[in-house]
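In this view, the complex is presented without one of its protein chains, the others remaining in place.
Entry: subunit A
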C-alpha cells in the first residue's frame, strides 16, 4: 500500500514537472491579461545613462507616473549594450522575453526580419498620434522602407565631437577642430602629463561599427553592393578604418588603454573626468551631470567633415537613436501599446530626453526651452544636415557585429604595439565579409 502511494506520488510529480516544463511558452510574468485586473509589464531598457543603476533611477519617476495613470506596473531591467542584441535574439528564439523593449535603431530592419515584433501599422501609429507626429529622420530608421515600422523612435541622437573647454583653454586652443588634420593637431596639443587628446571605446562592437560606417561614408564606401552582397573590405572602407585606428597607432592622441574599453561607459568617463580632452560620441548629458561636469564646461561640435576634393560624402554622423518595440509573444500587447503611447507622449518625451540630452522624436515636444540649448541645437543641426542613416537592410546587425569585432581586434593589435598595415586591416575585413556570406 505504502509503496503504491509512493509510486503514485512520484509519477504524478514527474508528470506535473513535465507538463509545466512543456506548457509555458508565453511571455513574462504577471497576472494574465484577462479582466480589468492590474497588469504587469516587463521592459528591457537600453543603457543610456552613466550606469545601469542610474538608468533605473532616471526611469523610475516616469514608470511611477505610468502606474498612477493606468494601474499598469512596469518592471524594468536595464541591459548593457554588450548584451542587448544577444539577449533580444535569445528572447526571439525561445519566445521568452520582455513585453516591451528598447533597441538600437540601426538594428530595426534586422530584427524586423525575424518577425519578433508587432509591426506598427497605420492603425497602431494612429493610436500614438499618427505617423506625422514623429520626426522624419528618426522614423526612417525603424525598419525596411515601405514596411510598417518594427519599432517607434523614443530618443533621437547623432554623433558629435565633445570637447573639454577648460583643457582647450589651457592648451591655448581657441576653437574646436574643423578638419581632420586640425583634430590631430589639437589632440597632440592636449596629449601631455598623462592626459590624452581623445577617448575611444576601442573594445565596443557597436561604437566601432558606428565609426566604421561614418568614416566609411567620408571615404565613399558602401557596405553592401547593389545586389545586397557585403563589401566590408573595399579600399575605401580599409582607408576609413585606418584613419580611425591611426589616432591611436600613428598620431598617438588616444591612450592605448582605451583598446580595453568595452562596456560603453569608460571612454565617456575618461572625458568627463578630464583624462581626455575630446570624445566622439552621442549625447552624454546624464553622464556628464553624474560626473559633476556642468553643461557649460564642454562644447559640442560636428566631427570634422572630409575635404570635399577628396571625394566621398559630406557625412559626420549617423542617424542614431533608440526605438521601442513590442514583442509579438507578449500576452499583454494592449498594456504594452499603452506603455509605448506613454513613452512617446509629449510629457515623457520631454522629461526623458531632457535628462539624457537626446532629441525628442515627436514634434510637439520641442516647445520646451530645454531643447533650445547650444548642445541640443548642435546635435539637431548635425542630424538634419550631415548625418546618414545606416542601411536599413536585414543584414545590418551582422555588419555591426562582424566589422565591430574586427575593429576590436585591430585596436588590440595597435595597443600591443603591432604594426597595423592596410593589408592587415583588409585581411580582417575580408574575414568579416566571408563570415557574413557563409552565414547567410
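The definition used in the following text is that contacts are C-beta pairs under 8 Å (C-beta built on N, C-alpha and C of every residue); 3 or more make two chains touch, one makes a residue touch a chain; residues count from 1.
We take it that contacts and distances are computed from a predicted model.
A.B. asks: If you had to name the missing chain as UniProt does, which of "Glutamyl-tRNA(Gln) amidotransferase subunit A", "Hydrogenase", "ABC transporter permease" or "Acetyl-CoA acetyltransferase" would it be?
C.D. replies: When "Glutamyl-tRNA(Gln) amidotransferase subunit A", "Hydrogenase", "ABC transporter permease" or "Acetyl-CoA acetyltransferase" are compared with UniProt, the left-out chain turns out to be "ABC transporter permease".
A.B. asks: Which one, A:92, A:158 or A:323, makes contact with the chain that was left out?
C.D. replies: In the complete complex, the chain left out is touched by residue A:92.
A.B. asks: Which of these, A:40, A:147, A:263 or A:381, touches the one chain of the complex that we don't see?
C.D. replies: Only one of A:40, A:147, A:263 or A:381 touches the chain omitted from view, namely A:263.
A.B. asks: Which parts of subunit A are in contact with the chain that was left out?
C.D. replies: So the residues of subunit A touching the unseen chain are 1, 3-4, 6-8, 10-11, 13-15, 17-19, 21-22, 82-83, 85-86, 89, 92-93, 95, 110, 113-116, 203, 205, 255-257, 259-260, 262-263, 328, 394, 397-398, 401-402, 405, 408-409, 411-413, 415-416, 430-432, 434-436, 438-440.
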